[in-house]
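All protein chains of the complex are present and in place, except for one that has been dropped.
This part shows subunit A:
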Amino acid sequence: MVMKKKSVPEWLNSPLWYSKPPDDRPISHYNTKTLRPDSSPPPPPPPPPLSKSPSLPALLGSERSDLPSGEPSPCHPWLEEEPRDSELLVDFRITVRVTLHVVAAPSEQLLLGYFPLDHTLWALELEKKMKQYNKLKDDLLLNPSEITRRMEASAATKTEELANENIGLLSRSEIKHEEHPLSLSKTSVWNQYFQEAEILEQIDRDVKRTHPEMEFFCGDSPIAKTNQEALRRILIIFTKLNPSIKYVQGMHEVVAPLFYVFRNDLDGTNATFAEADTFFCFAELLNIFRDNFCKQLDYSVVGIQSKMEKLSQLLKRHDEELWRHLEVITKVIYLQVSPQFYAFRWISILLMREFNLTECLHIWDVLLSDPEGPQETLLRICCAMLILVRRRLLAGDFIANLKLLQNFPNTNISHILHIANKLRGPTVD
């Protein structure tokens, strides 16, 4: 029985928010053809405007005009009708390109935008990014043989130059005897190469396991192979440019949707820039969420533990009854359903495992464009997910609840976002 607690706002107990009764159907993740749940409760009344700045796509002019069907788009497509996949992709591309820098540095606003607001300049911007990316590829993806060959070539030229300048004086300083595969020198490119080998293997293993249910990413088709290669290069370059965090499992899940939307750009030219585009957006996104991947920060105020603690506090503030059940009552009986058992994955890979790719794009779109910032928004969405299944959680014990939260049921994403939107601002004390 749901008790009306003083601290629980009225809307929380609305039957609209209860998920479907438990069923044992396997969760059909990645059924990307449909966003509409088959037998979901009736859609909620239109909520107050969502955080996503409606002015953004409008500001940009409509990239949607590229689409075959030119229907006017509703203000909040994810609430009034489910967006078509293609619309969602377009929306999401806009959000990612324009807002990533904005949310990363709100004070600088659009001045620091990864992309200029005027989207007629995008082609130019993409070409610039492509050049930068190619340079990175050139510099960072060489194998040690090539590096040593280049070093030898440049050393030889220098020696020659020096010899010409100071005839009779031999310069030995440029001659390296350490660059061979058996070198023990720590600075040896070969030594570094072998140290990196473990990480490269890890990247390989994970890239091959990215969205195994999607032909775009997995399988033996040439497309899948090409796409895997692109993801691999992006992650390797990121790893080399960020030696303090390197590659952490899960990053492959974060990079995948970005690559998917850019590679599927209706504009074929843009699609050819997909790899470079993805790399820079991924780097921006990680700029915001990198602390979650950093082991050294786990127990600091910015690390993932404190994010999970914040989620717990957020739940306590908005739904104390549920919080008490998960973290106090269950603990008395057996073990606390602590966020570290379920929310670690939710937070670290931005919910990528909990929903199918299309649904995730929908969520990310809101996540990246919310004025409260992606960190806060993510926690509100996580909290909304808990509230959405509150009735089942309140009836469940430790094991049942953990199983439910680690395999989040098929859900209407609009419901989650609507609840998440309600969780902002002052709360009833």
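Basically, a residue touches a chain if its C-beta (ideal position, glycine included) is under 8 Å from a C-beta of that chain, and two chains touch if they have at least 3 such contacts; residues count from 1.
The criterion applied here is as follows: contacts and distances are computed from a predicted model.
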One chain isn't displayed here; going by UniProt, is it "ESCRT-II complex subunit VPS22", "Ras-related protein Rab11C", "LAMI_0C06832g1_1" or "28S ribosomal protein S30, mitochondrial"? "Ras-related protein Rab11C"
Of the residues A:Ala123, A:Ile223, A:Val301 or A:Ile399, I need the one that contacts the missing chain. A:Ile399
May I ask which residue of A:Arg149, A:Arg205 or A:Lys225 touches the chain that does not appear here? A:Arg205
So which of A:Ala123, A:Leu241, A:Val301 or A:Leu335 would be touching the chain we can't see? A:Leu335
Across A:Leu258, A:Ile304 or A:Leu378, the one contacting the chain not displayed is A:Ile304
Please identify, in ascending order, the residues of subunit A that touch the omitted chain? 198, 202, 205-206, 208-210, 212, 218, 248-250, 252-253, 293, 295, 298, 304, 331, 333-336, 340-341, 344-345, 348-349, 353, 399, 402-403, 406
